[in-house]
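Moving on, here comes chain A:
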Amino acid sequence: MIEFRIDRRSGVAAYQQLVNQTKHALRLGLLRPGDQLPTVKEVVTTTSINPNTVLKAYRELEREGLAEGRRGVGTFVSVSAAPAQPEADQLRAELAGWMRRARQDGLDREYVEALVKAELDLHYEGDGR
Partner candidate 1 sequence: MTWVAWRQQRLQILLGLCVIAGLAAVMTVVRFDAQSITDERLVDERYGTYVNYLRLVLLALPVLLGVFIGGPLFGREIEHGTHVFSLTQSIGRTRWWASKIVVAGLPVIVGMTLLGLLNSWASAPLRAVMFGGRLVTPTFEIEGLTLGAYTALAFTLSATIGLLVRNTLAAMVITVVAYVPLIGLVGNALRPAYAVPVTSTDDKMPAGAWIVSSSYVDAAGNPASFSPAACTTGIPECMRTQGVVRRVGFQPDDRFWSFQAIEAGLFVALAALVVVAGAWAVHHRLRMA
Partner candidate 2 sequence: MTTIALDATALTMRYRRGWGLRDCTFELPAGRISALIGPNGAGKSTLMRIATGLQRQTSGEIRVLGQVPGKHGANRRLAFLGQDKPLFKAFTVEEMLRAGAKLNPGWDDQYAQRLVREADVPFGAKIGTLSGGQRTRVALAIAMGRRPELVMLDEPLADLDPIARQEVMHAVLAEVAETGMTVLLSSHVIADLDGVCDHLLLLADGQVRLQGDVEDLLTQHRVLVGSRELVLPDGVVEARTTGRQATVLARTSDVPGWDNNEPSLEELALAYLRSTRKVAA
């Protein structure tokens, strides 16, 4: 189970933040297929947001095939939700190695962040956020 956090000043819609955090948790392996997502009641009492917002986020996750609602029980991570792809571990390891080198070469954090962002913008252009 994960706990959501809403940043009201981020400018990102609350439901989108919930979707993003769920995807993020899936990517990091904090959520696995079959895991239950927090109930609407749990989310609203930890984040003070409108229950309809939570429902909207869960519907979005269902639409993307990442979650499925079971009537009267709750919302669960789909069995079909792609777990961390086999290559993902490999890629992450490579990225970690790259970061180590960057640090050894004395690149500071801001510079690395700018680099990563620039590459992201280049390669993921048109994909939205």
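Picked so that all candidates are chains of the complex that A comes from, given by their letters.
Heads up, the rule we're going with is that contacts are C-beta pairs under 8 Å (C-beta built on N, C-alpha and C of every residue); 3 or more make two chains touch, one makes a residue touch a chain; residues count from 1.
Keep in mind it's a predicted model, so treat the numbers as computed, not measured.
Novice: Okay, in this complex, which of 1 or 2 is up against chain A?
Specialist: 2
Novice: Taking the touch rule as given, give the residues of chain A at its contact with candidate 2 in the complex, in rising order.
Specialist: 6, 8, 11, 13-14, 39-41, 44-45, 47-54
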